[in-house]
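Structure record follows, encoded as structure tokens.
All protein chains of the complex are present and in place, except for one that has been dropped.
Let's turn to subunit A:
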Amino acid sequence: MARGTRKIVFNKIPVRTHVVTEKDDAISLAKKYSAGIAAPGDVICLAESVVAITQRRAILPEKVRPGRLARFLCRFPGKDGSLATPPAMQLALEEVGPVRLLAGCAAAAFGRLIRKRGLFYIVAGRQLALIDDIAGTMYPYERHIVMGPKNPGKLVREIKRATGAEAVIADVNDKKCVDILGITDRSYIPAVTEALKDNPFGNEDEQTPVVILKRR
């Protein structure tokens, strides 16, 4: 456990993996690629999109039938965001329900009036911010809409049981935004956030959805 006054600093070890598919499971993945590297006190970090893929939450848009509400609502979010297509909006509706999503829209409209951003996700649900629309994930999932992972808190506890190391599931982008979705020891949050800021998972040809943070 990380306690006391000493600042925690990590060395980052990105691990190249095979292309993860729905046939994999996140615990075996963490175990396999951290074997002989991660020790108790170190942290095994998994990219959220890869965890979602193992949970069969990567969905082909042609398998989604967007309703009228989805077709209407997808006109309003920012066009570079993840809810700008009818299939992605339909999946968002199915994820949180129409009432909550419409409440989020109302909050977003109010936010525009008072010039406050982010109210949509606060009301409609943080999980909607984790949706990666078509082409938002690397090959061979560029044709899929990838939802956020389910039960990340439970999953990191299971990874810790299987490996002995701390575990994190995080959403990181190239704009230095780190969103910790699940972590086994909350006292690590500042140090893990700092370590993941430069996105060691990569966003392009890097095939490193597992990053091990070794304590210095």
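Heads up, the rule we're going with is that a contact is a pair of C-beta atoms (placed from the backbone, for glycine too) under 8 Å apart; a residue touches a chain by one contact, two chains touch by 3 or more; residues count from 1.
Quick note on the criterion: contacts and distances are computed from a predicted model.
The chain that is not shown carries the UniProt protein name "N-acetylmuramoyl-L-alanine amidase LytC", picked from "N-acetylmuramoyl-L-alanine amidase LytC", "Lysophospholipid acyltransferase family protein", "AzlC family ABC transporter permease" or "Isoquinoline 1-oxidoreductase beta subunit". Within the whole complex, the absent chain has one touching residue among A:Pro98, A:Gly136 or A:Gly164, and that is A:Gly136. Considering the complete assembly, subunit A touches the hidden chain via residues 11-18, 33, 35-37, 61, 79-80, 84-85, 87, 133-136, 139-140, 142-143, 203-208, 212, 214.
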